[in-house]
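Complex shown without one protein chain; remaining protein chains in place.
Letters A, B, C and D mark the chains as written, and numbering starts fresh at 1 in each.
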Amino acid sequence: MLINCVAYQNGVKLADLPIDEISDYLGRPDCFIWVALRDASDAEIDKMQEEFGLHDLVAEDARHGQQRPKIEEYDESLFVAMHMVKVVDSNLEVGEVSVFVGRNFILSIRNRSDQGFQSVRDRCEREPELLRLGAGFVLYALMDAVVDRYFPVMDDLETQMETIEERIFEKGSALANIEMLYELKRKTAVLKHAVTPLMEAVGKLYGGRVPPVCTTTQEYFRDVHDHLTRINSAIDTMRDTIGTAILVCQSTVSVEQNEINKQLAAWAAIFAIATVFTGIWGMNFKFMPELQWGYGYPVALLVIIAVCGFLYRHFKRSDWL
Amino acid sequence: MLINCVAYQNGVKLADLPIDEISDYLGRPDCFIWVALRDASDAEIDKMQEEFGLHDLVAEDARHGQQRPKIEEYDESLFVAMHMVKVVDSNLEVGEVSVFVGRNFILSIRNRSDQGFQSVRDRCEREPELLRLGAGFVLYALMDAVVDRYFPVMDDLETQMETIEERIFEKGSALANIEMLYELKRKTAVLKHAVTPLMEAVGKLYGGRVPPVCTTTQEYFRDVHDHLTRINSAIDTMRDTIGTAILVCQSTVSVEQNEINKQLAAWAAIFAIATVFTGIWGMNFKFMPELQWGYGYPVALLVIIAVCGFLYRHFKRSDWL
Amino acid sequence: MLINCVAYQNGVKLADLPIDEISDYLGRPDCFIWVALRDASDAEIDKMQEEFGLHDLVAEDARHGQQRPKIEEYDESLFVAMHMVKVVDSNLEVGEVSVFVGRNFILSIRNRSDQGFQSVRDRCEREPELLRLGAGFVLYALMDAVVDRYFPVMDDLETQMETIEERIFEKGSALANIEMLYELKRKTAVLKHAVTPLMEAVGKLYGGRVPPVCTTTQEYFRDVHDHLTRINSAIDTMRDTIGTAILVCQSTVSVEQNEINKQLAAWAAIFAIATVFTGIWGMNFKFMPELQWGYGYPVALLVIIAVCGFLYRHFKRSDWL
Amino acid sequence: MLINCVAYQNGVKLADLPIDEISDYLGRPDCFIWVALRDASDAEIDKMQEEFGLHDLVAEDARHGQQRPKIEEYDESLFVAMHMVKVVDSNLEVGEVSVFVGRNFILSIRNRSDQGFQSVRDRCEREPELLRLGAGFVLYALMDAVVDRYFPVMDDLETQMETIEERIFEKGSALANIEMLYELKRKTAVLKHAVTPLMEAVGKLYGGRVPPVCTTTQEYFRDVHDHLTRINSAIDTMRDTIGTAILVCQSTVSVEQNEINKQLAAWAAIFAIATVFTGIWGMNFKFMPELQWGYGYPVALLVIIAVCGFLYRHFKRSDWL
Partner (left out) sequence: MLINCVAYQNGVKLADLPIDEISDYLGRPDCFIWVALRDASDAEIDKMQEEFGLHDLVAEDARHGQQRPKIEEYDESLFVAMHMVKVVDSNLEVGEVSVFVGRNFILSIRNRSDQGFQSVRDRCEREPELLRLGAGFVLYALMDAVVDRYFPVMDDLETQMETIEERIFEKGSALANIEMLYELKRKTAVLKHAVTPLMEAVGKLYGGRVPPVCTTTQEYFRDVHDHLTRINSAIDTMRDTIGTAILVCQSTVSVEQNEINKQLAAWAAIFAIATVFTGIWGMNFKFMPELQWGYGYPVALLVIIAVCGFLYRHFKRSDWL
């Protein structure tokens, strides 16, 4: 589905184009074309391949979707695949955006995501002196938008982690905590798959040999790289913390077990001693003088209660009960 | 066993050759020969070594099989060893394919695998303009076919992982889950042995210094490398997840143990209190007035039932029963 | 909030400047300006950007704060972001300092931290022959001050670790220890986030190609790098030790459990044997000669006590009690 | 102890030499000397150092033994230290072989190992066209022999691993399995110490800058490197598998514990209910009508048996017994 197809000249919007006129404008020296598609059909991709002369392999990639984030150079043009990650009902939904960048055009195809880039286009059109930098700057602006949307996702994961940490030493919640930690670890893996390969790829857009379309905007890509490094390092820390937290949960289970066992032992001892006493006075020996006493029975009950009470206090004090 | 031996000229099939005529065609300038063997005998390999002038060491490798995936350069020719992995009855079967690539020939020997490459040959013959690129393109087409067959294997492993995850917090299934996780980890190791060394080797077929037969098809090899990277990273994630899942299983066992112990303790307490009461009224004191009452016995039973019932409710409420 | 704005010439303080005169002094050949801000407002940053011609992206970074420690080169100038870590009530508080270094100026902006750099300025003014080295030396002096403040933090963490280690094999303290270890691990992560990226960045200020402002002070930056390496390696060791210590705590819990179970078993046996004996003499057989004996009862009690005593001694000896 | 000392010319054996004539033959242009020692005495090493002009440090190394596998270049000559690993009574015995390679000589000293290299010499003498390649080829042949002997060791370890895996989920064998896994891990460490450093060292004998004696046989060393890589990767996989297997064993112990606890709880319940019933009918209330019934006793027994039987079936069904 076509969203926009606009020609710019010297950083200023020239016209909304019908797709078929793209090739006319591509020839003009100062002209620059920016096309945005969403959930593009094969036919649309074929059309684009023809207009912009895309390589077979990248067109293939765009048709199939499900790319790893990557940046590939084809002669003068660049193919960029990025993941778009969004929190929906505390799950992570992953969409994709493929960006094809040439000397004087940029084509973005967004798949399975409702997060658009209108705001990027607006920002670029408001800053013609930057838009004049051409395709490289628009690529930066798109990347910056994609990467900026990773931060709230990371924040969401960190909030979840904090929720777990607040109750990690609570008794009885170990299994629920482990379940949440496992879920959280899976989410970090999803985000990491979006961030790490992109980070590695963006690292090649500044510093050393740089694709021609990016040379004038290297410092911007370094900024994107820096953001990705920050998220990546936050993810790594969280993954490490999750590992430790699972160990902690396992320990709380074992400690709880010890407490249960102690209580079990203490009550067993109290009841057992009472049983022994009643057993003794239940024996059938002929000469058991206390059985004949008038107050034998209440005294016996008192003795039993006293012994049990003593044990109870003893266990209470040594923290077994 | 010979499967095919075909000469091509300018991307078009010329003729099916008997093996002995190979050397005649090898001399022709535009000619290109593609031979496919399956479970080759030593005699066949000797014959091929003679016809194509293969190096002793690679002929040796082909005879022994059991290679690590690798790509080795010998002067102008290339030796490629790949693993073919297939799911058979939820086990992974590993076969091998050795490919010898020269300036104007390609020889593939497939061992212990029933996954053929007829479809690759058909595809190449349908696209003469690509086949005209020569041995490098055929090598790419073979690799692409091998690598594409890793994806369903990976999908199968991921399906198994999901099956385990669905019941990972179910009680009593911990051991079965761990057994399946252990099995799954072994399968990932098999797939990783096929993928990782090949990925590293293919990474040298584009970008920097590249073997002569691959120079015109670098972008294709980058595509293969990208696919291998994707599988490799999926395997790594799965291996990490398996480790965490085993920890989770261990935790569920411990949590279950706590629950068993709590029940044990609760029932022990209930029975013990009943025993103490019957013990008390079983004592032989002379003056135990309640023993003489007409309703002493039923009242006693009621007292015992009431106390036990009270304890039962107490344990139910505190979730021990 | 402006803290200082001073012009130096040949290492000697020239004058305290009002902000508006900065540009006048920047032009003078031997002059060097050192400005220090604290929790700078956007307006102040805008002013500074104008005066010193800072790049949009770094000004943006300074406005937002929350940078990873990093060193970025912009043409002739350098942007350095560092974390300032401080122990407050046994928690770690993290502030930031952003430093902008040009050929003849240095601007530091400190955020969310009350640890000032007056001592650095004093030290520099006392050593005019070093201050004459210019912006590179002041940058070193600031870095050195920041890094030196990591050492007491590390010492504090090591003291906590030692406290835990002293009681790591104490019974009953496992959960408290694990809680402290978990807390400690989080703190090491905070410190590591300050140290490791800075270490990597500083490693590029000496040896190979070095930013122009740092060329004359390379040996000083190597010294800073060496300090950071030392802290970094101490953190890594501590993180590894924490992992082992958690395993140890888990083991003490299990060992304690064994001891509890042994005690439980031993007391259960003692009471059970007594119960069996009282049960036997409580049976209603007509002919049980010992029941008729005059000393039957005390003998029975003695037998019971003797058997229980014997068991008690047995368990004591085999260390179950 | 001298085993062989032979001079070759153009790949053909010339003569068995006494040690003292070595220097005479070393001078001849096409001549090549191959000396083999076993458990050499210090005197023999001194003699060899003198004859071949070995560097002090390598002679020192040869005297002390206990080297890490390594390859060191000294001007025109090469010093190679390798471990020889052998399975003896399911233990691994480690010997060493030190090889000194010069332009026209090769000296091998074998220590603490009864695995000789006569077969290597025979093979070389049978292939004069290869032996003519000189010291580099003999070095390859020796290395190849050493490395080929690692494979049966690895196979042995894998057989042991499979034995353990067959019974890893068997109850009661956990401790024995862990013991064997621990033992196996130690053996993999021994083999890894032989393989990994050698692999890294051999990686420098082909491809980039290569020591002069190895230039003509680079492809052979790549083959050795490939074999070492294969073993190394098999070891790494095994070590990882052992780690997982120990986790699995720990889990089986915990699962078994749960089963024991369930049985304990079930039997405790059955006996306790019986005790309560006997206690009830053992009470001394005056009016307990059932005690007077003629069939009271058998009915009581039946009731007790029925209740216990019901519980038993209940526990059987819920898999606690």
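Criterion: a residue touches a chain if its C-beta (ideal position, glycine included) is under 8 Å from a C-beta of that chain, and two chains touch if they have at least 3 such contacts.
Remember, it's a predicted structure, so these values are computed and weren't measured experimentally.
A.B. asks: Based on the whole assembly, the unshown chain contacts which displayed chains?
C.D. replies: C, D
A.B. asks: Would you mind spotting which of D:G11, D:P211 or D:G279 touches the chain that isn't drawn?
C.D. replies: D:G279
A.B. asks: Out of D:R63, D:R149 or D:K185, which touches the unshown chain?
C.D. replies: Counting the whole complex, the residue in contact with the absent chain is D:K185.
A.B. asks: Using the definition of touch stated at the top, determine which of C:R123, C:R222 or C:H314 touches the missing chain.
C.D. replies: C:R222
A.B. asks: Considering the whole complex, not just the chains shown, which residues of chain D touch the missing one?
C.D. replies: Within chain D, the residues that touch the unshown chain are 55, 57, 67-68, 70, 72, 74, 172, 174-175, 178-179, 182, 185-186, 189, 193, 197, 243, 246-247, 249-250, 253-254, 256-257, 260-261, 263-264, 267-268, 271-272, 274-275, 277-279, 281-284, 288, 290-297, 300-301, 304.
A.B. asks: Which positions on chain C touch the chain that was left off?
C.D. replies: Counting only chain C, the missing chain is touched by 168-169, 219-220, 222-223, 226, 229-230, 233, 237, 240-241, 244-245, 247-248, 250-252, 254-255, 257-258, 261-262, 264-265, 268-269, 272-273, 275-276, 279-280, 282-288, 319.
By our rule, only the chains that are shown with their structure count from here on.
A.B. asks: Count the residue numbers both chain B and chain D use at their shared interface, divide by all numbers used there, and answer same if that is over half, different if under half.
C.D. replies: On the two sides of the chain D and chain B interface, the residue numbers are mostly different, under half being shared.
A.B. asks: Approximately how many whole Å separate the CA-defined centres of chain B and chain D?
C.D. replies: Comparing mean C-alpha positions, chain D is 25 Å from chain B.
A.B. asks: So the centre of each chain is just the mean of its C-alpha atoms; given that, what is the distance between chain C and chain D in Å?
C.D. replies: Going by mean C-alpha positions, chain C sits 41 Å from chain D.
A.B. asks: For chain C, which residues are shared contacts with two or more other chains?
C.D. replies: 282
A.B. asks: Would you identify the shape of the chain contact graph, picking one of line, ring, star, complete or other?
C.D. replies: Its topology is that of a line.
A.B. asks: Would you mind giving me the full set of chain pairs in touch?
C.D. replies: A-B, A-C, B-D
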